[in-house]
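Removed from the display is one protein chain of the complex; every other protein chain stays in position.
So, chain A:
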Amino acid sequence: MSELWGRSRNRKQCWSPSLPNSTSCRFNSAESSPSPSMIKGKLKLPAPDRARRVFPDRLGSLVAAFDEKGNEIDVSEFELEPGEELEPIQPGGLGFHRESDDGDEAADDDDDDKERKIRQRPIKDSFTPVSVLRFISEEEKRSDLEHEISQREINLEKLQRIASAGIPDGGGLRATAWKLLLGYLPSSHDLWDKQLKENRQKYANLKRDILRNPSEHIWKEYEELSSTRWEDNDVDGPLRRHEISHEDHPLSLGKSSLWSQYFQYTEIVEQIDRDLERTHPDLPFFSGESSLSRKNREAMKNILLLFAKLNPEIRYVQGMNEVLAPIYYVFSTDPDKQNAENVEADSFSCFVRVLGDSVDHFCQHLDNSSSGILATISRLSDLLKVNDEQLWRHLELKTKVKPQFYAFRWITLLLTQEFKFETILRIWDTLLSNPFGVQDMLLRICCAMLLCVKNKLLSGDFVANLKLLQHYPDDINVEYLLQVAKDISPDTSYYCLSL
(Lines give C-alpha, C1' and ligand atoms only; values in the text may rest on other atoms or scores of the structure.)
Protein backbone atom coordinates (compact mmCIF):
# COMPACT_ATOMS: atom_id res chain seq x y z
CA MET A 1 0.00 0.00 0.00
CA SER A 2 2.91 2.29 0.58
CA GLU A 3 3.64 2.48 -3.14
CA LEU A 4 0.42 4.31 -3.57
CA TRP A 5 1.62 7.12 -1.42
CA GLY A 6 3.61 9.86 -2.95
CA ARG A 7 6.20 11.65 -0.99
CA SER A 8 4.07 14.66 -0.46
CA ARG A 9 1.47 12.52 1.18
CA ASN A 10 3.95 11.28 3.71
CA ARG A 11 5.23 14.70 4.51
CA LYS A 12 1.75 15.93 4.97
CA GLN A 13 0.95 12.98 7.09
CA CYS A 14 3.84 13.89 9.31
CA TRP A 15 3.00 17.42 10.07
CA SER A 16 -0.64 18.13 10.04
CA PRO A 17 -1.83 15.96 12.90
CA SER A 18 0.88 17.33 15.09
CA LEU A 19 -0.43 20.82 14.87
CA PRO A 20 -3.69 20.33 16.70
CA ASN A 21 -1.80 18.63 19.46
CA SER A 22 0.88 21.22 19.70
CA THR A 23 -1.56 24.02 20.05
CA SER A 24 -3.57 22.23 22.66
CA CYS A 25 -3.03 25.03 25.10
CA ARG A 26 -4.76 27.41 22.77
CA PHE A 27 -8.17 25.95 22.64
CA ASN A 28 -10.46 24.38 25.09
CA SER A 29 -12.50 22.18 22.88
CA ALA A 30 -12.68 18.61 23.95
CA GLU A 31 -11.86 17.48 20.48
CA SER A 32 -8.18 18.22 20.78
CA SER A 33 -6.75 14.88 19.87
CA PRO A 34 -7.16 13.81 16.34
CA SER A 35 -9.40 10.85 16.37
CA PRO A 36 -8.12 7.73 14.72
CA SER A 37 -10.79 7.95 12.11
CA MET A 38 -9.51 11.34 11.00
CA ILE A 39 -6.10 9.98 10.32
CA LYS A 40 -7.64 6.97 8.73
CA GLY A 41 -9.43 9.23 6.38
CA LYS A 42 -6.23 10.95 5.42
CA LEU A 43 -4.39 7.73 4.89
CA LYS A 44 -6.89 6.41 2.48
CA LEU A 45 -7.42 9.39 0.33
CA PRO A 46 -4.71 11.25 -1.43
CA ALA A 47 -5.27 14.94 -1.54
CA PRO A 48 -5.41 16.65 -4.91
CA ASP A 49 -2.39 18.21 -6.44
CA ARG A 50 -0.74 19.81 -3.49
CA ALA A 51 2.78 18.85 -4.18
CA ARG A 52 3.83 22.45 -4.15
CA ARG A 53 2.59 22.98 -0.65
CA VAL A 54 5.37 21.47 1.28
CA PHE A 55 4.25 22.57 4.66
CA PRO A 56 0.81 23.04 6.07
CA ASP A 57 -0.45 26.53 6.27
CA ARG A 58 0.71 27.53 9.68
CA LEU A 59 4.21 27.35 8.41
CA GLY A 60 3.23 28.50 4.99
CA SER A 61 3.74 32.17 5.66
CA LEU A 62 7.19 31.60 7.01
CA VAL A 63 8.11 29.42 4.11
CA ALA A 64 6.81 31.97 1.68
CA ALA A 65 8.81 34.64 3.44
CA PHE A 66 11.90 32.59 3.07
CA ASP A 67 11.17 32.11 -0.56
CA GLU A 68 10.91 35.79 -1.20
CA LYS A 69 14.00 36.62 0.68
CA GLY A 70 15.89 34.38 -1.60
CA ASN A 71 16.70 31.77 0.95
CA GLU A 72 17.06 28.22 0.20
CA ILE A 73 15.14 25.65 1.99
CA ASP A 74 16.62 22.30 2.15
CA VAL A 75 13.80 19.93 2.48
CA SER A 76 15.59 16.84 1.53
CA GLU A 77 15.84 15.79 5.11
CA PHE A 78 12.14 15.22 5.30
CA GLU A 79 11.51 13.08 2.37
CA LEU A 80 10.60 9.72 3.61
CA GLU A 81 11.28 6.82 1.45
CA PRO A 82 8.25 4.86 0.47
CA GLY A 83 7.80 2.11 2.90
CA GLU A 84 9.64 3.88 5.67
CA GLU A 85 7.88 3.84 8.91
CA LEU A 86 6.25 7.05 9.89
CA GLU A 87 7.51 8.63 13.00
CA PRO A 88 5.11 8.63 15.88
CA ILE A 89 3.38 11.91 16.37
CA GLN A 90 4.14 13.54 19.65
CA PRO A 91 2.90 16.68 21.31
CA GLY A 92 5.27 19.56 20.98
CA GLY A 93 6.47 17.98 17.79
CA LEU A 94 9.15 19.13 15.50
CA GLY A 95 7.13 21.47 13.44
CA PHE A 96 6.13 23.60 16.34
CA HIS A 97 9.57 24.04 17.65
CA ARG A 98 11.05 24.83 14.37
CA GLU A 99 8.57 27.51 13.73
CA SER A 100 9.09 29.19 17.04
CA ASP A 101 12.82 29.13 16.61
CA ASP A 102 12.91 30.44 13.15
CA GLY A 103 10.09 32.79 13.91
CA ASP A 104 12.28 34.46 16.47
CA GLU A 105 15.05 34.74 14.01
CA ALA A 106 12.79 36.06 11.34
CA ALA A 107 11.52 38.78 13.63
CA ASP A 108 15.01 39.80 14.44
CA ASP A 109 16.51 39.65 11.01
CA ASP A 110 13.69 40.86 8.94
CA ASP A 111 15.50 41.89 5.86
CA ASP A 112 18.30 39.48 6.22
CA ASP A 113 19.19 37.35 3.31
CA LYS A 114 20.78 34.75 5.42
CA GLU A 115 20.47 31.28 4.25
CA ARG A 116 18.35 29.30 6.60
CA LYS A 117 18.05 25.64 6.87
CA ILE A 118 15.22 24.11 8.65
CA ARG A 119 16.94 22.11 11.20
CA GLN A 120 15.95 18.93 12.86
CA ARG A 121 15.37 19.46 16.49
CA PRO A 122 15.03 17.03 19.28
CA ILE A 123 11.63 16.83 20.83
CA LYS A 124 11.42 18.99 23.88
CA ASP A 125 8.97 19.00 26.68
CA SER A 126 8.43 22.70 26.97
CA PHE A 127 7.40 24.94 24.15
CA THR A 128 7.42 28.62 23.50
CA PRO A 129 4.55 30.51 25.12
CA VAL A 130 1.74 30.68 22.69
CA SER A 131 1.12 34.40 22.86
CA VAL A 132 4.60 35.23 21.70
CA LEU A 133 4.24 32.84 18.84
CA ARG A 134 0.96 34.33 17.83
CA PHE A 135 2.31 37.85 17.90
CA ILE A 136 5.21 36.84 15.77
CA SER A 137 3.04 35.16 13.22
CA GLU A 138 0.66 38.19 13.09
CA GLU A 139 3.52 40.47 12.28
CA GLU A 140 4.84 37.98 9.80
CA LYS A 141 1.49 37.70 8.14
CA ARG A 142 1.08 41.45 7.93
CA SER A 143 4.47 42.01 6.40
CA ASP A 144 4.03 39.10 4.03
CA LEU A 145 0.72 40.40 2.91
CA GLU A 146 1.87 43.95 2.51
CA HIS A 147 4.87 42.78 0.60
CA GLU A 148 2.80 40.65 -1.71
CA ILE A 149 0.18 43.30 -2.33
CA SER A 150 2.76 45.94 -3.09
CA GLN A 151 4.28 43.90 -5.87
CA ARG A 152 3.70 45.05 -9.40
CA GLU A 153 2.52 41.65 -10.51
CA ILE A 154 0.76 39.95 -7.71
CA ASN A 155 1.13 36.23 -7.51
CA LEU A 156 -2.41 35.14 -6.81
CA GLU A 157 -1.47 31.72 -5.57
CA LYS A 158 0.92 33.13 -3.06
CA LEU A 159 -1.66 35.61 -1.94
CA GLN A 160 -4.16 32.82 -1.54
CA ARG A 161 -1.76 30.90 0.60
CA ILE A 162 -0.97 33.85 2.82
CA ALA A 163 -4.57 34.92 3.08
CA SER A 164 -5.89 31.53 4.02
CA ALA A 165 -3.84 31.68 7.16
CA GLY A 166 -5.83 34.71 8.21
CA ILE A 167 -5.55 38.36 7.36
CA PRO A 168 -4.67 40.73 10.21
CA ASP A 169 -7.19 43.45 11.00
CA GLY A 170 -6.51 47.05 10.35
CA GLY A 171 -4.85 48.95 7.61
CA GLY A 172 -7.28 48.01 4.90
CA LEU A 173 -5.31 44.85 4.23
CA ARG A 174 -8.33 42.67 4.33
CA ALA A 175 -10.27 44.90 1.97
CA THR A 176 -7.53 44.91 -0.63
CA ALA A 177 -6.85 41.21 -0.19
CA TRP A 178 -10.51 40.29 -0.64
CA LYS A 179 -10.80 42.47 -3.71
CA LEU A 180 -7.78 40.73 -5.21
CA LEU A 181 -8.97 37.27 -4.24
CA LEU A 182 -12.39 37.86 -5.74
CA GLY A 183 -10.88 39.10 -8.94
CA TYR A 184 -12.29 42.59 -8.59
CA LEU A 185 -8.81 44.04 -8.68
CA PRO A 186 -6.54 42.72 -11.41
CA SER A 187 -3.31 41.10 -10.37
CA SER A 188 -1.29 43.71 -12.16
CA HIS A 189 -0.87 46.70 -9.88
CA ASP A 190 -0.74 49.22 -12.70
CA LEU A 191 -4.20 48.36 -13.88
CA TRP A 192 -5.81 48.96 -10.52
CA ASP A 193 -6.75 52.59 -10.98
CA LYS A 194 -8.16 52.13 -14.40
CA GLN A 195 -10.17 49.07 -13.43
CA LEU A 196 -11.54 50.65 -10.30
CA LYS A 197 -12.59 53.76 -12.12
CA GLU A 198 -14.32 51.77 -14.83
CA ASN A 199 -16.19 49.60 -12.40
CA ARG A 200 -17.26 52.47 -10.24
CA GLN A 201 -18.50 54.39 -13.22
CA LYS A 202 -20.42 51.35 -14.38
CA TYR A 203 -22.06 51.08 -11.01
CA ALA A 204 -22.99 54.74 -10.98
CA ASN A 205 -24.60 54.38 -14.39
CA LEU A 206 -26.50 51.28 -13.38
CA LYS A 207 -27.71 52.96 -10.26
CA ARG A 208 -28.86 56.01 -12.13
CA ASP A 209 -30.74 54.06 -14.75
CA ILE A 210 -32.24 51.32 -12.70
CA LEU A 211 -32.79 52.71 -9.26
CA ARG A 212 -34.30 55.94 -10.41
CA ASN A 213 -37.88 56.45 -9.45
CA PRO A 214 -40.37 57.35 -12.20
CA SER A 215 -40.88 60.99 -11.32
CA GLU A 216 -37.18 61.68 -11.52
CA HIS A 217 -37.25 59.94 -14.84
CA ILE A 218 -40.04 62.15 -16.10
CA TRP A 219 -38.38 65.35 -15.02
CA LYS A 220 -35.16 64.18 -16.65
CA GLU A 221 -37.10 63.88 -19.90
CA TYR A 222 -38.55 67.33 -19.49
CA GLU A 223 -35.19 68.85 -19.02
CA GLU A 224 -33.89 67.15 -22.10
CA LEU A 225 -36.77 68.48 -24.19
CA SER A 226 -36.97 72.10 -25.13
CA SER A 227 -37.59 74.67 -22.49
CA THR A 228 -40.86 75.87 -24.00
CA ARG A 229 -42.79 74.22 -21.23
CA TRP A 230 -41.67 76.72 -18.73
CA GLU A 231 -43.36 79.56 -20.53
CA ASP A 232 -46.74 78.23 -19.46
CA ASN A 233 -45.90 78.66 -15.86
CA ASP A 234 -45.12 82.31 -16.10
CA VAL A 235 -48.59 83.29 -17.22
CA ASP A 236 -51.55 83.33 -14.89
CA GLY A 237 -54.60 81.50 -15.98
CA PRO A 238 -55.68 77.97 -16.62
CA LEU A 239 -52.81 75.54 -16.61
CA ARG A 240 -52.25 73.66 -19.78
CA ARG A 241 -53.02 69.98 -19.82
CA HIS A 242 -50.80 67.58 -21.63
CA GLU A 243 -51.57 64.22 -23.05
CA ILE A 244 -50.13 61.19 -21.42
CA SER A 245 -48.38 58.63 -23.48
CA HIS A 246 -48.28 54.91 -22.88
CA GLU A 247 -50.42 54.81 -19.79
CA ASP A 248 -47.67 56.51 -17.91
CA HIS A 249 -49.48 57.58 -14.80
CA PRO A 250 -48.89 56.44 -11.26
CA LEU A 251 -52.05 54.44 -10.94
CA SER A 252 -51.61 52.65 -14.17
CA LEU A 253 -52.12 48.94 -14.04
CA GLY A 254 -50.49 48.26 -17.36
CA LYS A 255 -47.35 46.14 -17.41
CA SER A 256 -45.37 48.44 -19.62
CA SER A 257 -45.81 51.47 -17.46
CA LEU A 258 -42.76 52.73 -15.68
CA TRP A 259 -44.85 53.26 -12.63
CA SER A 260 -46.28 49.80 -12.35
CA GLN A 261 -42.82 48.34 -12.74
CA TYR A 262 -41.67 50.63 -9.97
CA PHE A 263 -44.47 49.59 -7.67
CA GLN A 264 -43.83 45.92 -8.28
CA TYR A 265 -40.62 46.33 -6.43
CA THR A 266 -42.09 48.09 -3.41
CA GLU A 267 -42.75 44.73 -1.83
CA ILE A 268 -39.16 43.71 -2.36
CA VAL A 269 -37.98 47.04 -1.01
CA GLU A 270 -40.03 46.50 2.11
CA GLN A 271 -38.59 43.02 2.51
CA ILE A 272 -35.08 44.31 2.09
CA ASP A 273 -35.72 47.04 4.61
CA ARG A 274 -37.03 44.59 7.13
CA ASP A 275 -34.08 42.26 6.71
CA LEU A 276 -31.57 45.06 6.94
CA GLU A 277 -33.08 46.18 10.23
CA ARG A 278 -32.35 42.72 11.53
CA THR A 279 -28.81 42.41 10.24
CA HIS A 280 -26.36 41.98 13.06
CA PRO A 281 -28.40 43.79 15.68
CA ASP A 282 -25.48 43.76 18.07
CA LEU A 283 -23.24 45.83 15.84
CA PRO A 284 -23.79 49.60 15.84
CA PHE A 285 -22.34 49.65 12.35
CA PHE A 286 -25.52 48.07 11.03
CA SER A 287 -28.25 48.55 13.53
CA GLY A 288 -29.63 51.38 15.53
CA GLU A 289 -30.77 54.83 14.60
CA SER A 290 -27.45 56.59 14.25
CA SER A 291 -26.76 58.37 11.00
CA LEU A 292 -23.89 56.00 10.29
CA SER A 293 -26.00 52.88 10.53
CA ARG A 294 -28.74 54.51 8.53
CA LYS A 295 -26.32 55.45 5.82
CA ASN A 296 -24.96 51.93 5.77
CA ARG A 297 -28.38 50.38 5.58
CA GLU A 298 -29.33 52.77 2.80
CA ALA A 299 -26.24 51.81 0.82
CA MET A 300 -26.87 48.12 1.38
CA LYS A 301 -30.45 48.58 0.32
CA ASN A 302 -29.33 50.12 -2.94
CA ILE A 303 -26.97 47.24 -3.58
CA LEU A 304 -29.56 44.58 -2.84
CA LEU A 305 -32.27 46.33 -4.80
CA LEU A 306 -29.99 46.77 -7.78
CA PHE A 307 -29.12 43.10 -7.62
CA ALA A 308 -32.79 42.18 -7.41
CA LYS A 309 -33.67 44.31 -10.41
CA LEU A 310 -30.79 43.02 -12.49
CA ASN A 311 -31.66 39.41 -11.71
CA PRO A 312 -35.41 39.11 -11.99
CA GLU A 313 -35.27 35.31 -11.78
CA ILE A 314 -33.89 35.30 -8.28
CA ARG A 315 -34.75 38.83 -7.16
CA TYR A 316 -34.13 39.21 -3.48
CA VAL A 317 -34.06 36.27 -1.15
CA GLN A 318 -33.92 36.60 2.60
CA GLY A 319 -30.36 36.06 3.63
CA MET A 320 -28.64 37.95 0.88
CA ASN A 321 -28.30 40.80 3.32
CA GLU A 322 -26.25 38.53 5.56
CA VAL A 323 -23.90 37.63 2.74
CA LEU A 324 -23.48 41.30 1.88
CA ALA A 325 -22.81 42.42 5.44
CA PRO A 326 -19.21 41.20 5.87
CA ILE A 327 -18.23 42.48 2.44
CA TYR A 328 -19.69 45.90 3.03
CA TYR A 329 -18.20 46.11 6.51
CA VAL A 330 -14.70 45.17 5.41
CA PHE A 331 -14.73 47.62 2.54
CA SER A 332 -16.07 50.49 4.60
CA THR A 333 -13.42 50.10 7.24
CA ASP A 334 -10.74 50.63 4.65
CA PRO A 335 -8.76 53.67 5.73
CA ASP A 336 -7.99 54.64 2.15
CA LYS A 337 -10.21 57.61 1.41
CA GLN A 338 -10.85 56.89 -2.21
CA ASN A 339 -11.97 53.40 -1.39
CA ALA A 340 -14.13 54.57 1.45
CA GLU A 341 -16.09 56.83 -0.87
CA ASN A 342 -16.81 54.09 -3.33
CA VAL A 343 -17.79 51.42 -0.87
CA GLU A 344 -21.14 50.86 -2.50
CA ALA A 345 -19.76 50.28 -5.95
CA ASP A 346 -16.99 47.98 -4.76
CA SER A 347 -19.28 46.07 -2.44
CA PHE A 348 -21.80 45.56 -5.19
CA SER A 349 -19.27 44.07 -7.57
CA CYS A 350 -17.75 41.82 -4.96
CA PHE A 351 -21.16 40.80 -3.67
CA VAL A 352 -22.09 39.70 -7.17
CA ARG A 353 -18.86 37.74 -7.43
CA VAL A 354 -19.31 36.01 -4.11
CA LEU A 355 -22.86 35.12 -4.92
CA GLY A 356 -21.84 34.00 -8.39
CA ASP A 357 -21.42 30.32 -7.78
CA SER A 358 -23.83 29.94 -4.93
CA VAL A 359 -26.68 31.82 -6.51
CA ASP A 360 -28.39 28.60 -7.47
CA HIS A 361 -28.82 27.83 -3.82
CA PHE A 362 -31.21 30.74 -3.56
CA CYS A 363 -33.34 29.73 -6.47
CA GLN A 364 -36.23 27.69 -5.24
CA HIS A 365 -37.09 25.81 -8.37
CA LEU A 366 -33.50 24.74 -8.79
CA ASP A 367 -33.63 22.99 -5.45
CA ASN A 368 -33.68 19.53 -6.89
CA SER A 369 -31.32 20.13 -9.74
CA SER A 370 -27.69 19.20 -9.77
CA SER A 371 -26.59 22.70 -8.94
CA GLY A 372 -29.21 23.35 -6.33
CA ILE A 373 -29.00 23.35 -2.60
CA LEU A 374 -30.07 19.75 -2.14
CA ALA A 375 -27.25 18.52 -4.34
CA THR A 376 -24.76 20.55 -2.36
CA ILE A 377 -26.14 19.25 0.89
CA SER A 378 -25.80 15.69 -0.32
CA ARG A 379 -22.21 16.47 -1.29
CA LEU A 380 -21.65 17.57 2.28
CA SER A 381 -23.15 14.36 3.48
CA ASP A 382 -20.83 12.37 1.23
CA LEU A 383 -17.88 14.34 2.46
CA LEU A 384 -18.72 13.53 6.03
CA LYS A 385 -19.23 9.91 5.19
CA VAL A 386 -15.84 9.69 3.60
CA ASN A 387 -14.03 11.48 6.37
CA ASP A 388 -15.74 10.06 9.38
CA GLU A 389 -18.06 7.21 8.69
CA GLN A 390 -18.85 6.63 12.34
CA LEU A 391 -20.13 10.15 12.82
CA TRP A 392 -22.00 10.06 9.57
CA ARG A 393 -23.69 6.85 10.50
CA HIS A 394 -24.62 8.20 13.88
CA LEU A 395 -26.05 11.41 12.48
CA GLU A 396 -27.87 10.20 9.42
CA LEU A 397 -28.99 6.75 10.36
CA LYS A 398 -29.11 6.52 14.11
CA THR A 399 -30.29 9.96 15.19
CA LYS A 400 -31.73 10.88 11.81
CA VAL A 401 -30.32 14.37 11.86
CA LYS A 402 -30.41 15.04 8.18
CA PRO A 403 -28.13 17.75 6.89
CA GLN A 404 -31.11 19.65 5.48
CA PHE A 405 -31.97 20.61 9.03
CA TYR A 406 -28.78 22.43 9.83
CA ALA A 407 -26.61 22.78 6.77
CA PHE A 408 -29.07 24.75 4.69
CA ARG A 409 -28.30 27.96 6.50
CA TRP A 410 -24.61 27.13 6.75
CA ILE A 411 -24.28 26.73 3.02
CA THR A 412 -26.56 29.38 1.58
CA LEU A 413 -25.43 32.10 3.91
CA LEU A 414 -21.76 31.12 3.79
CA LEU A 415 -21.66 30.62 7.55
CA THR A 416 -22.48 34.25 8.34
CA GLN A 417 -25.12 33.31 10.84
CA GLU A 418 -23.18 30.75 12.78
CA PHE A 419 -20.36 32.65 14.36
CA LYS A 420 -19.43 35.97 15.86
CA PHE A 421 -18.64 38.71 13.41
CA GLU A 422 -14.85 38.68 13.79
CA THR A 423 -14.91 34.92 13.42
CA ILE A 424 -16.92 35.25 10.25
CA LEU A 425 -14.31 37.58 8.79
CA ARG A 426 -11.56 35.14 9.66
CA ILE A 427 -13.45 32.23 8.14
CA TRP A 428 -14.15 34.22 5.02
CA ASP A 429 -10.42 34.86 4.64
CA THR A 430 -10.01 31.15 4.23
CA LEU A 431 -13.13 30.75 2.13
CA LEU A 432 -12.21 33.36 -0.39
CA SER A 433 -8.60 32.31 -0.67
CA ASN A 434 -9.23 28.72 -1.54
CA PRO A 435 -7.71 28.00 -4.93
CA PHE A 436 -10.43 25.46 -5.62
CA GLY A 437 -13.22 27.90 -5.06
CA VAL A 438 -15.45 29.06 -2.27
CA GLN A 439 -17.90 26.17 -2.41
CA ASP A 440 -15.20 23.56 -2.03
CA MET A 441 -13.81 25.15 1.11
CA LEU A 442 -17.30 25.87 2.40
CA LEU A 443 -18.21 22.22 2.38
CA ARG A 444 -14.95 21.34 4.03
CA ILE A 445 -15.52 23.85 6.79
CA CYS A 446 -19.03 22.53 7.32
CA CYS A 447 -17.62 19.04 7.60
CA ALA A 448 -14.97 20.27 9.98
CA MET A 449 -17.65 21.92 12.08
CA LEU A 450 -19.27 18.54 12.45
CA LEU A 451 -16.01 16.84 13.24
CA CYS A 452 -15.08 19.36 15.86
CA VAL A 453 -18.15 18.66 17.93
CA LYS A 454 -18.05 14.99 17.21
CA ASN A 455 -18.02 13.79 20.78
CA LYS A 456 -21.03 15.84 21.73
CA LEU A 457 -22.85 14.65 18.64
CA LEU A 458 -22.07 11.03 19.27
CA SER A 459 -23.49 11.23 22.73
CA GLY A 460 -26.59 13.16 21.74
CA ASP A 461 -29.96 12.21 20.38
CA PHE A 462 -31.96 13.88 17.65
CA VAL A 463 -33.09 16.83 19.71
CA ALA A 464 -29.76 17.53 21.36
CA ASN A 465 -27.82 17.19 18.14
CA LEU A 466 -30.15 19.41 16.20
CA LYS A 467 -30.02 22.02 18.90
CA LEU A 468 -26.26 21.88 18.96
CA LEU A 469 -25.90 22.18 15.21
CA GLN A 470 -28.44 24.91 14.80
CA HIS A 471 -26.79 26.94 17.52
CA TYR A 472 -23.20 26.12 16.84
CA PRO A 473 -21.06 26.69 19.95
CA ASP A 474 -19.38 30.06 20.14
CA ASP A 475 -16.31 28.92 21.93
CA ILE A 476 -14.84 26.86 19.14
CA ASN A 477 -11.25 27.65 18.23
CA VAL A 478 -11.42 29.01 14.71
CA GLU A 479 -7.85 28.32 13.75
CA TYR A 480 -8.28 24.71 14.77
CA LEU A 481 -11.53 24.49 12.86
CA LEU A 482 -9.96 25.86 9.73
CA GLN A 483 -6.99 23.59 10.08
CA VAL A 484 -9.26 20.58 10.32
CA ALA A 485 -11.14 21.88 7.29
CA LYS A 486 -7.99 22.18 5.25
CA ASP A 487 -6.97 18.70 6.15
CA ILE A 488 -10.21 17.15 5.10
CA SER A 489 -9.96 15.21 1.95
CA PRO A 490 -12.17 16.93 -0.55
CA ASP A 491 -12.48 14.52 -3.38
CA THR A 492 -14.97 11.86 -2.60
CA SER A 493 -14.57 10.04 -5.88
CA TYR A 494 -11.24 8.68 -4.71
CA TYR A 495 -13.00 6.78 -2.02
CA CYS A 496 -14.12 4.16 -4.47
CA LEU A 497 -10.67 3.91 -6.06
CA SER A 498 -8.61 3.27 -2.98
CA LEU A 499 -10.92 0.58 -1.71
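What to note about this one:
Keep in mind that, in the parts below, contacts are C-beta pairs under 8 Å (C-beta built on N, C-alpha and C of every residue); 3 or more make two chains touch, one makes a residue touch a chain; residues count from 1.
In this section, contacts and distances are computed from a predicted model.
The chain not displayed here is annotated in its UniProt record as "Vacuolar protein sorting-associated protein 29", chosen from "Ubiquitin-related modifier 1", "Golgin subfamily A member 7", "ARID/BRIGHT AND ELM2 DNA-binding domain-containing protein" or "Vacuolar protein sorting-associated protein 29". Touching the chain that is not shown, out of A:K197, A:H249 or A:R278: A:H249 (per the contact rule at the top). Only one of A:S188, A:S215 or A:Q338 touches the absent chain when the whole complex is considered: A:S215. The set of chain A residues touching the chain not shown comprises 213-216, 218-219, 222, 229-230, 232-233, 235-244, 247, 249-253, 263, 266.
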